[in-house]
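Before I ask anything, here is the structure I am working with.
Missing here: one protein chain of the complex. Every other protein chain is in place.
Labels run A, B and C following the written order; every chain starts at residue 1.
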């Protein structure tokens, strides 16, 4: 057949080999970060499996359905190895990672015990922090600085010291810190120049997470934003990422309830089932829950979570089905739940002749367990992207985020399945392989096909 | 840019215009069929909306994200119009469609009242039925015949009379009848010849649904199989469909719980979350529930439903994640639920370092409401396929079925999102439009892209 | 045997016969009140059954288990008849009860149609209302007055006119209006004198519901408080009820989630299962939901609902089991739910050796359907109480309330089953019958018993 078609040869890349150690920099060494680190250490020792991680476990189909190959992603694209990871991080508490892993209660004690020494050796650097942006937290491991530009320079120095000390050529930074209060892009965020002015003048519009991102980009370190903070979503920093040729990605790790939402909503839409309302409540009992008990931080999270439905369901195209959705999201601090998290969703749909139906989803999940492999994949894919010469927003990593970044004139993609195909097809393109479009009519409409279709 | 690539010009088709009335033939005039007919009549009069139907409501993206068009599918491909439908059907009960619609209690009485006359005018033809294949039903509107071949000839006569009387050139048949006892393909099913011998010799391996399918294909009427019956899934009938140049599709309408399963399971797999077990129970109170209370019929349904998880999760590729799934399905007759249906799913998953999590889904749904628009779409798409010259198995209609048919040497596709993309890309191909592969790297890796990406 | 014991002959009462019509006065003619009225009218005509009503359907055991009698409560105690009810009410909207019943969407239209004339004839009197106490409502059917004492006099005149016009000797008032902002008893509420001073001086501490209660008591009309408003719970009004010899009861109808809570919590306690936390969320879409979207009104409701667990579980007696309960209650306005209401409860319990377990309850209920028979029973039992010479707080009616009133030095009883036994035993006492204590040892420890116990 003639469609040599589904190739994008001009977009294939030469990718540098991932040689030498890779620095993994984590602002925020709480439950998510320590679960990620602990799991990575267990993996290195063969004491755990990397469930939840595409880079470690997923396979990618190459070739036709009649003769497919399914290599592991990690055998298909040149990724760094876990054994080459070197960890560092910042936190407002002085606990080392062993202490934090025990306190956060995510992994069982007997698992943590097996890597206690390594974990205990990771001490948080002092953090750039300001209670104005995260009102419900307090810590003592905090940098003192006069201007925010000074703070940025401190972080840059931290990064450079860490790289020098460990003889690193490459590093990736992933924000695992708390949710800051809600902010919108303002004048100071518009250009790199105005932003740097703001840093020097201590502009209140510049939050700590932005200072980390700035420091990351200035040191040519790829940066991923795991929280709903404004952070990277300002022209000043996307500009800087292009200028520095650094790939970036964000925002807000897609874990429990929103993960389910971006799984279920595309299904409803595919089947043209209408939606009257979607009520989501969450109960959670850890530091996250405490932070989100503050209305300012909650607003950031709420906005990040709320965009999902409209973006997937496209009420502008389907006003009869999705224009009047009542979407309500609640997050409730509930200490008995501990580090576990529980979502309850009530979904009111309607079908043929308008008849109503209901779906209830109760998700007993664990935030850190869902987030840790996301951190791992982002570290590896951002490092890959940098070696492939990609820079700026990496939309193909939308799969991992509640509120994905995209080119400003393009609508972000929230449908988990489109995100997944985008990720896999991007890998295929980078490696010069045929993309999948799942059309498949060619298996039926050709002479060979016709013969096979009868089963003879 | 250079990828004029994602086209399949050789597969584009010239499609005949859908002129004149279209016969809609329904074996089984129960809740599903009458809900479909009633809704179609309400739609004709502008008294209802076709929620749930892709052919009526869904839009299809054409062109790039920067300049997309979103025509309705029905404006994009040449479909028949609802106003041209003429209905007929067979049933073992003598109730006309008005009586059945009232009894089945799906649509509200005041809606049914608006089309009572039209519904009352549709009387079921006497059915080909044998209690051996559906043990919990009994009816009085049943054809008498000596051999199954005689029965087939009776049905062929019914179809021809109906077409002649209504001056029809085209018709489509969709099985809306009950679930028959479980059967597997045997010798008699192997060739058209052996099958026709079997008809003449009253082979017990030939169930009524196969006789309907045979009559349908012999009259060049496309046929869709809405139940988990073996029916079309035998070489004799797929061979006949190719010989007669008739498109076919099946099997088992994808409605409540399995619909949710094919939405959720792909999400878990995309994220590489492991699965320990999936327990599904269903309560339902209508004729369907009664039929499925018979272990023979339940077996057919169970097998149809069970294949879904393995096909989606591919334990052969992911033994660590999906090899040990304990998948249990129960269907319980529970009269208080009436025509409504309710699924409860418990899903035991595991993530990072093996930690367990649970998802519970409670779906308060209505089988007929979910199935009716599927019937509508199948009628229209099979008619389209026939006019486009397609014949045999229409894999691109997998989207609508619990247990989709495919070329014998290809694995059937169960992932709702791949099925959906396959359907839409098939339409694009038929019309000579570019397919979508959602890769999208071109929006970022080109000169224009680079400029836009900074938002300036 | 000798225990003629379980009698309280001195507390038996002579009860006047319920002759003539009974006025039923309802401040607040919204969904609850009109559902109650509509149902009562349907009942009169034999078009509905009084499900949910003890006075109409429940039986009461008299005598020993070996020879029990089970008369209907309404045949056992001398209750007024439904046919003798004459309805009146106040509301801030001018809609008659037919219009309100249609709008509130509780009962099906075809049921309402059967009593449309009677409903349309009930027009709300203009209400005593002040937006300060119910911030999310606005209405136009409102009395103008200079002082709150004037308002009280207006209401008294309304009552007297109604009784005169309908030739009534007896009436009962049941508050079916909205939840007012949270208030606590202050100086002005302490004595009747200070309260009347407050009325004259327009004290802001006197809410409209108190003015209705005052008018009710002044006209010797028994009063029940169906909302969580402070209202009757002030010494001034309990004093007045004793002085006027009028029975009173309250507060806050026990309907959906709290009803379940007072059913389940006693079960946990009976079995000595510990409780870590109880998270309750509610979604509701009607006027009630709108009112409770105001934090002031929500506070009243929250306090009323929160007291339940502590009162039942007695952490002072069981500190190891119930001292550290995290009890969180949310009420969410969610318009797609309409008049229906839905509760989701997550209950974290622990048992033997401290092992945790969880209970989740999802209650798809209808507030007005649960409240209407409560209104009916309160009307009839308060009228009975008055005829029996009882006055002041009727603790035996605790069964109907989320936050029951009791003698100030006694702990209120929240356990539904104790409340139920209290109600039934009170009826037994009033009628001079033996009370039940369910001890039952006498059936085994006597000669006759010994013989029977072997089954011979």
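Keep this in mind: contacts are C-beta pairs under 8 Å (C-beta built on N, C-alpha and C of every residue); 3 or more make two chains touch, one makes a residue touch a chain.
All values derive from a computational prediction rather than experimental measurement.
Colleague: Which of C:151, C:173, C:309 or C:365 sits in contact with the chain that's absent?
Modeller: C:365
Colleague: What residue numbers in chain C mark contact with the hidden partner chain?
Modeller: 1-3, 5-11, 35, 38-39, 42, 48-54, 56-59, 65-66, 70, 106-107, 111, 235, 238-239, 242, 259-260, 262-264, 266-267, 270-274, 317-318, 320-321, 350-355, 357-366, 368-370, 372-373, 390, 392-393, 395-396, 399, 407-411, 413, 415-418, 420-422, 425-426, 428-430, 435-445, 449-450, 452-456
Colleague: Take the complete complex as the reference. Which residues in chain B touch the chain that isn't displayed?
Modeller: 276-277, 279, 281, 283, 326, 328, 330, 332, 334-337, 342, 344, 346, 348, 360, 362
The rule is short, and it goes like this: only the chains that are shown with their structure count from here on.
Colleague: Report the inter-centroid distance (CA atoms only) between chain A and chain B in whole Å.
Modeller: Averaging C-alpha atoms per chain gives centres 37 Å apart.
Colleague: By residue number and range, which residues of chain A touch two or more other chains?
Modeller: 360, 362, in rising order.
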